[in-house]
Every structure is written in structure tokens, then in C-alpha cells.
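The complex appears here without one of its protein chains, the remainder shown in place.
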């Protein structure tokens, strides 16, 4: 049984880790911490966990000392020290925050305003998007778990980008996320009456996930990719839909693109490439680790339109983190994650 | 492995059975039927099941022939023949419809307009509300699974009623249900723009679940109970909240009532009696088989207010049906049903 | 043109007053104040008012000095001084808070924990529920505008209570309100992901609107009435549905009750008594000053079930306040309030 600790357990991602790990046959949550709720039971913060997980929040140190692997769901900037602690204590570290996501310290400075405390940790860390970088993840001890937008957007585009079927210039990732993506802390923008029956873009062209999506697409294509990324806020709890646009290269047919996707995702359990005519819908993957992808071709304008739907809290956070844990502990990647998405 | 067949698998209750049974370690769905979608795959009807359950809908006969137990989620009136078939074929039968719920044929006639085709089947059948009638269920082959309102309302009131702590006259069950309770068939009343941002009562004082709630409360109290039952339609997908009112008997204290609830539900895994001060909320039990109960006392008016929250599709339908299956097959009642309700 | 000032204009009730008064042909908002947003434009707080009302928030004193009538939408306890100021300056005062609602200082102390600063102001003030107390309101200068639950619950019950058709003992007001009732301030309970897809009771048997409803029913019946009041929180923006239960007196028929309601509300423009068979629905009155009432009779249990639906922010707050303004200024009561509720 893998002993799991969660630092930052009372945030939404931490809380979702608890839910998913409760159903994991080879892992068990042994300790949780929370700065805001130290000394309180998790089920006092989330009454849906009453009688199921009444574990009391401890300090991060205690969590590290009891665990084989620590998941950290912290505001950016706080994970680097914790990672160092874990390495020192021979504990695997899976970071759901942003500290290790960008390879370039310059980009990290530009978008997050911080610096790399210990470059060797950054070099050692690996970006945990298993569908692309599975082989790099095996055996590692510091995993940087991708963000939500940065999981679904590259999944939507990868086969086309990697196989050189679309132009790398001018790619647009138009995304819409459920409100849990904004976290547990109440704010005017997530106050029910002001969000309900609303829909708007935010941080258009300047969201921090932009360089992370570009980094992944650049690795896949072998060339530096610059994209336009515009997130929107949806009046739903969970789910992200990425609607991505790319110019199809001269001479490339839709059939070639379709085939490339089929091959690329043939063995990927968590990616469901929908039959032509269907549309990826966040309704159909919620609470699960699936990524549904649908392909559409605007032949008049020569554009590929690729839609990808994930649950931002599962494949976009806690589920993918567990997928990474399974990989580094040598388990079947799907262990504990074969969840049937509810039909409603 | 128990071989499970589902007749009426494309309705919401049938579809939810599939989701829950996918996670059941001792049972597997071997056949499904649907009148409306015969020949179609379940995942064509519910795309969230794609690649998970692509089973094709067959006839009810085929389902019976392949199964150890058949769940029926049919419009009322259609289960009685199917039950007879199952008995003939030595197949257990768990009915999610209303045909076997009322013991009195007169009441069945009055509220449903039908008659009992084979009285011996009705006598043999047992009403499957395990928290009250567990011992009766063991070893039976025809189980009548209670309705949604008729599960949560008696659960809210049972300890008070059974222990004679409240007046039996004047009990009110004021309930509110999510839309899935109305089924999969589109109608004007469940058309998104006309239900969204709305809330209203329906069938006030004349809903078919009335005699069924009364039957259970009468069995518990040993006296004929008449209640007032008013359901409302909530703009949410899942969940029922029953807010029940009863006059506390002269001389009875709230502490006595609280204690009676604690004793009654002490060993019930699926019932969570919330600490004083908390309120049962459908938000906290959705997708799970839990029933959360909170107690409130209006000392000025001498009223007990008991709230019970269930997921109408789980504890109010498919989950409870599996709980019954576990009982009749001698499994631990909780098998496959220890689901952590998501915190959001 | 009546010069209107609004103190506490950036709360939801204040903001709704602005919306409604924008369409009032005989009144105009001349000044607004806000403690939290002094110096800011109203449209900075509510971007839907951009270019429509960009008025800057001033101090309460400035508002009083410029106005013929002041509406106050303040936390309880703060209105009494403002009322005194208004009287001194010969400005009419309409209070949307609770300070003047209860006639009994003892009850005010018990439920709100404050005292009456100037008893003569309280004696002069009048409770502004026009459908019941219209004649008292005329010519007054201090109006206490009823709360939301305390408008719809008595409207649902008045004709039965006033005409002695139901027992006064055992009345239950089971209500459900949209989230705007909880105000503009973000909190965990109104954070989108934790309220959405949820439903629960709160303050069961102990909500501050209880004595206010009782006061109105007592005035109507001539006897001291004690009720049980349980509010619930609905995942919608606007609207309150009161589902009220009362025992029909021996010998009284439903036809008598129906006739009493028809007579009582015959000339009330804002009350729509629905035809038998229809159900009051918050969907059908939102954004308007209507109160829809539907009557249902549980003949088995001898209970009257009366449902009333209002928009908590209009008939339950700002609209009713304007109705009161119209009365005290001698205008047609409906002026500016003949709003067609949108069908969706």
C-alpha cells in the first residue's frame, strides 16, 4: 500500500485527490495538511466526506514524515521548498502547482515573477503529461503535474502538430472552464448570483498557462510554437472544453488528420477519440479521468477545429496526478482511475 | 460473479445501474434491453459510456435468459409479467418500478389504476428498504425497490415514528427533487429554459408516492398513518431533500428524539446522522448511496423538523437496488457502494 | 418628479431599486451612497449599469440633503438614526431593513439584539405591506418595508387566516429562496461550486423573519399566531416560493376557501390567484412585482396547501418599496411597476 500525503488538502485539487484515492486499491491517504485549517478535520471543511475521511489536518512536515509520496496543491511559489524536503526524506513528490512546469527560468520569471530556488531540482523534475512523456516519467521522484488548460489544449492538437499536418503559426486555443478552476476561495466573480447565467473571457492573451501550452507543443513539433490562448469562465462546476483552431497545411486532407489522431491515441485508455459527427462535451467526462476529443474540418477556410473535453479537477489535476503516481510506482497507469463518467 | 441483466436500461435508473455496476467487484452486467433503443448500443444513447459499455440493447427475453438477477426499470404496469418470467426461469427479480410497492391491491387500483395480475407473486415480493426491512429481504427472489421520495421521507421520520415520539396525525413531507426524477423523456416542463431559474410544487397532496410513504410509516408505527406529501421540482440534476414536520408528543424532549435517531441508525453505514447545527444538503451526497439526516426542533411550536437528503438516482433508485441485490446474494450490503460523494 | 436618494445603493436591494426607478416615470434617483464604495461609480460596482447610471456614491448625509424620499438598504441596526435624520430634514423614509418591522421592542431585542432608539419614530412608522395595510400607509413618512419571506408567506395565507377558515395553530411556512436573498457579499455558502447542484434548509425554526410573519398573521386574524418557519436555499438567482400548510377547520370546504381568496385579492393588481390546477412558480414572476398564488387541498389530511411565488428582490424588496413610495406620494400604486415577467 502506497502511503500518500497531501499538502494543501483543503483546496479543491487536494480535496479531489482524497476522493479519488479513497477508491484506489494500492494507495491510501495517511496524512493531510492545510495552512488554513490545521487542526480541523477534512470533513469539517467538506461535509460530503463525513464518516469517510475525518482525518485532521496536520503540518506539512508531519505529512512528509509519514508518506511514500506527497502531492502538493499549493499556491505557486511554495512547492520548491517542499520538493527539496521530500527529496531529502526520500519521498516522491508530485506537484499540482506551477513551480516546476516551465523549463525556462526566464519564462517562469516573466509569467510568475519568481525564480528557481534550486536548479538541480528543476532539472531532475519531469513534466507529467503521460500521454506524451510517459517514458520520461518512469522512475522519477519529482513530477510536475500539468495545469488544466495545459492538459486539454495540447491533447486536442498533438497528433496534428507532431505530424506536421497543420501550420504552427496562428494556432488558437479557445477554452472554457468550470468554476472549480478558480479555487475554493469565495470572490465576487464566483459569487453565485454574479456568475450564474453569465459567460465571459478573462486574461485573453495573457494567461499563465500560455507558455506552458507552447512548451508542450514546441516539444511535440520540435519548433518554437507561439499560440493565442483565451480562457472563458463557464457557469458549471467542472470541466474544460478546449476548442482549438489551426490552419491545415496545403495538400493535407482531413482523412490524413483523422488517421494521425487514431494512431496517436490508439493505445491511450484515457483519450477517447469520438467518431466523426460527435462533439466533445464536458457533460460526458465529468468526475472521470477521460479526455474526449472530437475533430471538425472547416474546408471552406482550411481550418482544423479540434475540441477536447476534460474534467479540470480530474484529468486536469488530481486524476492525472494519480496517473503519474501509478507510473512512478510501477503500477498499471489506470489503477484507481477507471471511473465511469455519470450520464447526468 | 453475479450475472446481471437490466430491462429498461436506457432510462435514467437503468443507465445509473450500469454506472454503479461497472464498479461492483462481484457483479457484471451481461445483458441490457430497451424498447426504444433495441439494436442500439448503450453508448449511442449515453455517450459518456463510450468505450466503457458499448453493449447492444436486446429484447427482455434475451436478458432474462442470460442473467442471475434482472433489474427492471419500466413504466408501471409492465413489471408484473416480467417478474413472472423471472420466477419461472429461476432468476431473481428486482423491480425499480411501482408494481409491487403497495401491499394493498385497492390502493394500487386507486393510485395507479391497475390490478394485481398474480396475487401470489405480490405476496412473495418484499419491499426493499434495507434499513427497515433487511431481515425480510434476505433470501427473497422478488424485491420491490422503493421510490425516491418514499426512501428519504420515511428515513427522515422513522426513529421518531417507531418510538412513538411524535404525533402520527398531521405529518407533512415537503420534498424537492432534482429533474432526473422526471425521467429521460424531454417535455416542456423539463426543457432547459423553462425549468432553469424556476421552482414550483406539483401534484400537491395527490402524488402516487403518498400511499407508499404511509405504508412504510404505518408498518413502523403499527398504526395507520395519513400524511400530507408535497413534492417540488428543483433546477438541479440529482438529489432529493425531504423536509418533514411532525408534532412532538407532549412531554418528549429533543434530547430523547436525538437519542432515538442515534440508536436507530447507529449501525447503518448509508445513513449519516449529522451533528446538531448542520443541515442535510443534496450537494453532499450526490452520486453516492448515502442518506444524510439532520434534526431541528422548533420549540416554540413543538415541531420536529427532520431533513433527509439522498441522491434520487442512487439511494432513491439504482444504488438501493444494488444494496438489495447484495442482500439477496449474501454479499456484504455495502459491496460496490462505498462511494465517496464528490465535494463539488 | 420625486427626487429619490438611496442609502446602501451597492447592496442587491439598493441596486435593484436603481434598476426599477430607471423605468419610473415620476421619480428619479438623484443621489446614492455606499459605505464600501464611497467615491466609486455605481457602474463600477455593477457593470450592467454602465452608461445608464454612472452616478458616484456619496455620503448618506449628502443623499438625505438632496432627496424627497430616502430608501435605506442597510444592515439592521443602522436605519434608526437615518430615519431620525430624514424626519428632521422633512424627507420621507422607506426602510428596507428590519429596524422598524417589529412592533414589539421585546421581540426586536430577542431576535435582533438591539433596542428602539426613539420610540416615537417606531410608533409613527407603518408596516408597508400594501395589500393588507394600504390605508395605514397613505400619508406616512416612515415606512418599514417587509422582508422577502415575510411578504410571500402572509400573502399565501391571508384570506384563509383572516376569514377564520383554517386553524391558527400548527401553521407551517416552508420556503425556498434564491441566492440574492443572502446579499452581495461572497461567502463559502454562496461560492458557486458549493451552492450549485445543492439544496438545504437553514435556520429551521429560528430565522428572524418568524416573528414578523407571526405579527402580520396575528394582525389579520386578531389572535396571537405562532408558526413554524423553515427557509431553504435554492440554486437560482431570484425568487421565493412559500409553500404554506394549515389545517382546514372542520366543516369548511375548499370552495369556500377558494372564494375567500378570490374576494380578498379581486382588486389586487400585483396578486395573481392562479386557476385551480396551476402551481405558483418563481420562474413566472421573476424581475416583476407580481405575487402568484396557487391553492391546493389535501382532502385526505384536511390540509390547505397555499403556494406563493414572488421575486425576492422586487415584491420582496425594491418593488414593494416603490409601491409604498407611490402610495405615500399619492401616485397610482402601480406606477413604474407594471413589468411583464419574462417567459424565460
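Which chain is which? They are A, B and C, in the order written, and residues in each are numbered from 1.
In the analysis below, a residue touches a chain if its C-beta (ideal position, glycine included) is under 8 Å from a C-beta of that chain, and two chains touch if they have at least 3 such contacts.
Just so we're clear, the structure is a prediction, and the values are computed from it rather than from any experiment.
Note on the undisplayed chain: of the listed residues A:135, A:263, A:298 or A:332, the one touching it is A:298. Contact with the chain not shown here comes from a single listed residue; of C:77, C:164, C:189 or C:341, that residue is C:341. Residues 12, 178-180, 184-188, 190-193, 195-197, 235-237 of chain B touch the missing chain (whole complex, contact as defined above).
Seen across the whole complex, the unshown chain contacts chain A at 170, 172, 174, 176, 193-202, 204-206, 210, 226-228, 230, 232, 234-239, 241, 243, 245, 247, 279-284, 286, 294, 296-301, 303, 305, 307, 309, 344. Within the entire complex, the positions of chain C that touch the omitted partner chain are 12, 15-16, 18-19, 22-23, 46-53, 180, 197, 237-238, 272, 274, 278, 281, 283-285, 287, 292, 313, 339-344.
Following the convention adopted for this analysis, only the chains that are shown with their structure count from here on.
Contact with chain B and chain C alike is made by A. Counting contacting C-beta pairs between every two chains, the top pair is B-C. Separating the centre of chain A from that of chain C, both taken as means of CA atoms, is a distance of 46 Å. Residues of chain B in contact with two or more other chains: 197, 237-238, 281, 283-284, 344.
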